[in-house]
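The next block holds one structure in the form of structure tokens; read it before the comments.
Excluded from the complex is one protein chain; the other protein chains are retained at their positions.
All chains are identified by letter, namely A, B and C, in their written order; residue positions are counted from 1 within each chain.
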Amino acid sequence: MLTREQIAARVARELKDGFYVNLGIGLPTLVANYIPDGVEVVLQSENGLLGIGPFPFAGDEDPDLINAGKQTVTEIKGSSYFSSADSFAMIRGGKIDLSVLGALQISHKKGEPRGDLANWMVPGKMVKGMGGAMDLVAGTKRVIIAMEHVAKGEAKIVKECTLPLTGKGVVDTIVTDLAYMDVTPEGIVVRELAPGVTKHELVAQTKAPLLFAPDLQTMAV
Amino acid sequence: MLTREQIAARVARELKDGFYVNLGIGLPTLVANYIPDGVEVVLQSENGLLGIGPFPFAGDEDPDLINAGKQTVTEIKGSSYFSSADSFAMIRGGKIDLSVLGALQISHKKGEPRGDLANWMVPGKMVKGMGGAMDLVAGTKRVIIAMEHVAKGEAKIVKECTLPLTGKGVVDTIVTDLAYMDVTPEGIVVRELAPGVTKHELVAQTKAPLLFAPDLQTMAV
Amino acid sequence: MQKVYSDAESALKGLADGASIAVGGFGLSGNPENLITAVSKLGTKNLTVVSNNCGTTELGLGVLLKAKQIKKMISSYVGENKEFERQFLAGELEVELCPQGTLAERLRAGGAGIGGFFTPTGYGTQIAEGKETRIIDGKGYVLEKPLVTDFAFVKAWKGDAWGNLVFRKTARNFNPVAAMAGKITIAEVEELVPVGALDPDQVHLPSVYVHRIFQGKNYQKWIEQRTVREKK
Partner (left out) sequence: MQKVYSDAESALKGLADGASIAVGGFGLSGNPENLITAVSKLGTKNLTVVSNNCGTTELGLGVLLKAKQIKKMISSYVGENKEFERQFLAGELEVELCPQGTLAERLRAGGAGIGGFFTPTGYGTQIAEGKETRIIDGKGYVLEKPLVTDFAFVKAWKGDAWGNLVFRKTARNFNPVAAMAGKITIAEVEELVPVGALDPDQVHLPSVYVHRIFQGKNYQKWIEQRTVREKK
């Protein structure tokens, strides 16, 4: 089983030089700490910044410079600022190469190229709002879900999402503490198992059919 | 009968302090020479400038600073530049107070608040394109047509436009060498006659019904 | 051209109960603080507010919410405000949740004279319920409508007396599109400069969108999540 940090590190290996990337709040944000050497990526913040830098040094915080999680950040060289309309133009327009988000539930229907995602509300609980998540999953070229495989004993990869959807047919890849999985028209294909995790354990923790890649690997961590 | 300069001067009297105005190519451009004292207006150029200044002095021409007629111009203090999409956003969005254009034909249907305009093509002749005219008439708050009342002996104010329309229900006011007319749901109302022009003459030169305002004036020139 | 007002109170003339207001800002960043405070003092009621967030429980638009001046919110995320939750569950507050990009585009569309647009955002979700949907080139889209409001409140870094605005860093956010959507747009600025002081190539929002402008004061510029790293 992977730690949250290890999940983030595995996702980071999907980054390619020159990628423009949007990282969601929480676990996905950690991906920024594991960008491979020699790979230059530009992090997008949907509130209007291309080129998020690290957190500022104490005393250097600028209330005019925050990320989408309302945290104080910095800008890198080569960054640019723009309005919310311009920010979501590039998101919806497919200009962002990769978006990493968390999930409450994921499901997949055979024949569909991508999976369904629910990550914005639980009926009966207070609705906080979807923020930019619906736009991000609808628009970015590739959507990777980074999450714990099971939440409070409940499987999150399910036959059909019962929670309200964030997007229909939007998930490309799922990275959890147990495995790396690609969504394909044939089904959810397990490509890597976390060290020490068996096929049997993974299947037991998943409420949707899984396919195992012929060249199934143990994940390098 | 008014000269072209006098037509422009009459249109200029419609300008109010603080107006944002777009002037078409040709006669409408002359309106800029007659802006009343104490009235501050900002001229918009649909290729991306708010705040057109006078022509440059010889030697000061800048190929990066032209108006929509591709003429070299200057910028005034308080001006701003923007993209074509942003330019037509403000035009379509009703942020421009007044647009002045020429016409080939104008007609009006009783009951409609505004008149129809044809000014971009003559079938059988080479089509040059509508440029920004269709957007301007569809979007600006008030559209004034500045033109000669008759072209080559043919009336331009007609019962129904026979030429392809630039806009349906878009003309508010018509200023010609013969008269000043407002388009109203009741019909085209003549408010001012040019000095020396009689009602009879005006009617003879117009192929659409005209109403005369109870307080019909002789135009001050 | 007379657009300069002495303060927020005078710039708000004509604001009446029941008005709709588009408000710039993302979280507490880039908020029109002076205008919000002035509306709080005025006590204007039954407002419909279009804003990405609704401040926090105690700050920003949260002040108007707490005083029950807001009848309806159109937002994408309101998780930072506990009072919002209470009023919503008690049925005291109408809420229209709108995806963030759709909200920004609807405000732009309102200012740009667009009658509606097809967006892929929310297709196949409950956001699309009751809305027209359509498959275009094999992809699902939802028809979304423009937003036009009676007033817009925006905050800029610098502005000139004609209303040309320049924003600073991510404090730009929703401010330009809120300005576009307002029938009467009021801008407050940290620094009001003379006409001609701004480089025309560097104006972020042309003056045509701003009807009233004033120099703001006592900016608090709150930080919601102060995150820092250690100097090594």
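In this text, a contact is a pair of C-beta atoms (placed from the backbone, for glycine too) under 8 Å apart; a residue touches a chain by one contact, two chains touch by 3 or more.
What you see is a predicted model; the values in this text were computed from it and never measured.
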Residue of B:130, B:155 or B:189 in touch with the missing chain, whole complex considered: B:130
Absent-chain contact - pick from B:3, B:83 or B:217: B:83
Options C:26, C:167 or C:214, residue touching the unrepresented chain: C:167
Option from C:113, C:163 or C:206 whose C-beta touches the chain left out: C:113
Residue, one of A:66, A:96, A:178 or A:193, that touches the chain absent here: A:96
Positions on chain C contacted by the hidden chain, ascending: 105, 109, 112-120, 134, 136-137, 139, 141, 166-169, 200-202
Residues from chain A at the interface with the omitted partner, ascending: 17-18, 20, 40, 42, 44, 49-51, 75, 77-82, 86, 88-96, 138-139
Absent-chain interface as seen on chain B, which is shown: 45-49, 54-67, 69-73, 75, 81-85, 87-89, 91-92, 116, 126-135, 138-139, 164-169
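Definition applied: only the chains that are shown with their structure count from here on.
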Chain occupying the most central position, where position means C-alpha average: C
Of all other chains, the one whose Cα centre sits farthest from chain C: B
Centre distance in Å when chain A and chain C are each reduced to the mean of their C-alpha atoms: 28
Between chain C and chain B, distance of the C-alpha-averaged centres to the nearest whole Å: 35
Centroid distance [mean C-alpha coordinates] between chain B and chain A, Å: 54
Set of chain C residues in contact with two or more other chains: 108
Multi-chain contact residues (two or more partners), chain B: none
